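The complex appears here without one of its protein chains, the remainder shown in place.
As written, the chain order gives the labels A and B, with residue 1 at the start of each chain.
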Amino acid sequence: MINDKNSQKIVDFISNWARKHSIWVLGYGTGCGAIEIPPTMTSRYDAERLGIRGAATPRQADVLLITGYLTTKTLKRVIRVYEQMQDPKYVVGFGSCTINGGMYYDSYNTINVLDKYLPVDVYINGCMPRPEAVLSGFGKLQQLIGEGKANGATKYKENLEWYRANQKKVIPNWVMPEYNW
Amino acid sequence: MQEKKIKNKIIKRVKTNFKDARDRNDFKYNRLDFSVKKEIIPSVLFYLKDEMGFIHLSHISCVDWLEEGELEVVFILWSPEEKIKVFVRTRLDRDNPVMDNLDMIWRQANTYERELREMYGIQFTGLEAPDEFILEDWQGPPPMRRDFDTEAYSNETYFHRPGREDAEDVRETITKRSGEDIPDFAKKYSR
Partner (left out) sequence: MREKATTLYFGPQHPGITGNMMIRLKVEGDTIVKATIEVGYLHRGFEKLQEKRNWLQSFTLLCRFCVPEPDPVEESYARAVELLEGREVPERAKYIRVMMLELARMGAYMLWYGGQNASLGLYTMGQWSVGDRNYILDLFEELTGGRIYHMYIWPGGVRRDLPEGFADKVLRTMDYFEKRLKDYDDLMFSSTIFRKRTQGIGIIPKEKAVEWGVVGPVLRGSGIHSDIRIDDPYEVYDKLDFIVPTEEGGDIWSRALVRRQEVRQSIHIIRQVIEKMPQGEYYNRIPNPLKWALPKGDAYARTEAVRGEVGMYIVSDGSIHPRRTHFRGAAYVHAITLLENLLVGENISDVAAIMNSLGTCPPEIER
């Protein structure tokens, strides 16, 4: 058992180092941003060399990549997916429409500010962000993980009630399992 | 010349069969336009499809004329043989829009009708489909109607990140934050 502070530090360092080099991204692909993911993954940009690859199910994935605007209908599913994911987990907001609504700021069906509903670790801006921007965003995420600063999941657990209130405000018919971690 | 002859032929045949159909024939391209009453829409469309060869349904659309208190439904048909587009339009009462279901003429009309029902509140008698199509748990009025204000709804329902109002130059903000200068070639694009 590790009790003293210094050995805990070393264990954290090693686990963070390992985590940052194997980022498995859940292939949800919520909006139009999903079109730049295939080029990022294939031969020219080849994200797999950085340890970034797709994962088929939420339970195997580390990163929830929100590629673009979220309609309220999708938001409901995304919250469910996020809560199914296991620690460590991170959220990357991709595209201007996750930051401030982008060009859909006055749409009746899309949310505008993603971090009110899910804890976002890194935002990648642009419409669309280029594959280089995507890789740079993931580089930032790796840096944050390495420093132990990508703590969105902890934030979510601590402020669950606040997030829930925001989520329930836009999703009228809330039929979802209540998780207690 | 050829096109004009075909157009006149079609207009003549439609007008002999449907007396109160009003037509418009001043388009410079291959298009015809008929306005009919909503009661005879199915028979007009059946006639155009079976007798005149307008077998392809391109589009069904709806326009909200709020000022006149009416909804206009437009059908766009295409004849592969004659190479002519036909617009068939009809007007519905905005407060009580009811129409006949048309998916026995064209199967794909089903999808269009589901959308119009959800977005404009038009009731198609005899349409067999689930109530919800695109929206989920929608409680407001049909969103595509003119009197629904999407911006007000969005302001009321969703959070907004401040900063959009002042239309600030992003380039300057970023350079200020990072402490770098704007490169010369980019300066001429800055405001």
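Convention: contacts are C-beta pairs under 8 Å (C-beta built on N, C-alpha and C of every residue); 3 or more make two chains touch, one makes a residue touch a chain.
Computed from a predicted structure; not experimentally measured.
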Contacting the left-out chain in the complete assembly, out of B:Phe18, B:Tyr47 or B:Phe133: B:Phe133
Sole residue of B:Ile40, B:Met144 or B:Ile182 that reaches the chain not shown, by the stated touch rule: B:Met144
Residue ranges of subunit B at the interface with the undisplayed chain: 28-31, 55-59, 61-64, 74, 76, 78, 80, 83, 85, 87, 106-108, 110-112, 132-136, 143-144, 146, 148, 150-151
Positions on subunit A contacted by the hidden chain, ascending: 27-32, 34-36, 38-39, 42-44, 69, 71, 73-74, 77, 103-104, 106-110, 127-128, 130
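Note that in this section only the chains that are shown with their structure count from here on.
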Rounded Å distance between subunit A and subunit B, as computed from the means of their C-alpha atoms: 37
Sites on subunit B touched by subunit A in the complex: 135-137, 139-140, 143, 148, 150-151, 153-155, 157-161, 163-164
Touching residues on subunit A, where the partner in the complex is subunit B: 72-73, 76, 99-101, 105-113, 116, 166, 169-173
